[in-house]
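The structure's right below; bear with me while I get my questions together.
Apart from one protein chain that is not included, each protein chain of the complex appears where it belongs.
Presenting chain A:
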Amino acid sequence: MRLTLALIALLCLGITSLFFGVSDISPLALLSGEADEKAVLVLLASRLPRTLALVLAGSGLAVCGTLMQMLARNRFVEPSTAGTVESASLGMLIALIISPNMPVMGKMAFAAGFALLGTALFLAILRRIPLRSVVMVPLVGLMLGGVIYSVAAFIAYRLNLMQSLAAFESGDFSSVLRGRYEILWLSLVMTIAAYVAADRFTLAGLGEEFATNLGLNYHRIMMLGLIIVSMVTACVVVTAGVIPFLGLIVPNVISMIMGDSLRRTLPWTAILGAGLVLACDIIGRIVVWPFEVPVGAVLGVLGSAFFLFLLFRRQSRAA
C-alpha cells in the first residue's frame, strides 16, 4: 500500500521531469492532439529518454550502494567511495584510446571490466587491513579512487583527452537522447537480479562466517555482487557520467527507517534512488534557468552534507 503511494509520487516526479524544460511542452495540448510536431519530437527524443535514464540510473545506483555496503560491511561505501567509478572511467578512457568509434556496448564492456577489477581490488585491500575502523574503510576507497583517477588523468593528459575524462566524471543527463541511453535497461536487469538474490546479500552483510554457517557460498555471493555493482556503475558512467553519493544517501536513509532486510527494503531503495535523482535533476534545471547544473553537482552538494551528518551522528552515538 505504502509502496503504491511511493510509486505514485515517483510517477508525479517523472511527469514533472517530462514537461519541464526550456522548450515548452504543454501536457494539455499533447492530450488534445494540438501539439506541434516539434513538441512531440522533443518529448520523445529528449525528455522521455532523459526521464527514463534518470529513473534507471537512480534506482540502479542506490541498490548498488546497498549491495556494496553489505559486501564491504561498512555504511560509508558506495561506488564513488570505493574506486568503482574511477575504474569505470579509466576503462572508458582505454576504450576511447583503442578505438574512438567503438560501439556503446564495447565501451560498456571495458568500463564494466575495469569497474569489476577496481572494486575487487578494494575489497581485497579491505581484507588485509588489520584494524577495520569504520571511517578507515571509505578513506581507503577514496584513496584508491584517487590513485586510479590520477592514472586516468595522466593518460588523458598525455593524449589530449582531458575533456573526455572530465565529461565522464560529471554526471549530466542533459545530453541523454533517444538512442544514447538504452544500455541503461541492462542496469535495470541487474537491479532486478539484485532483488532476486536479496536474502543472500542480507546474509553477506551478516559476515562471512554467518553466511557460511547458514550454508551459503560466500565467495559466490561476493562475485555476484561485484558483477551487479560493476555492470550498473558502468552503464551509468557510459550514459551520463558519475553521480556521486547517491549510493550513500539512499541506503543509509532506508536503513535508518526500516532496517536492512533487503527482501523488504530494496524496492524502497530503488524508488527513493530514482526519486532523488529525478528531483536533483529538476533542481539542476531550475537554479540557473535557462541553463543547467549537472545532476552530479547537485547531488555532490547534498551528498557531502549528508556524509558529514552521518559521521557526526555516529560519533555522538559512540560518545
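Quick note on the criterion: a contact is a pair of C-beta atoms (placed from the backbone, for glycine too) under 8 Å apart; a residue touches a chain by one contact, two chains touch by 3 or more; residues count from 1.
In this text, contacts and distances are computed from a predicted model.
Think of the chain that is not pictured: of "histidine kinase", "ABC transporter ATP-binding protein", "Response regulator" or "Y4yA family PLP-dependent enzyme", UniProt labels it "ABC transporter ATP-binding protein".
Considering A:109, A:142, A:216 or A:301, the position touching the chain not shown turns out to be A:216 (whole complex).
Considering the full assembly, A:207 is the residue among A:27, A:146 or A:207 that touches the omitted chain. Across the interface with the omitted chain, chain A contributes residues 69-70, 73-75, 198-200, 202-203, 205-210, 212-217, 255, 259-261, 263.
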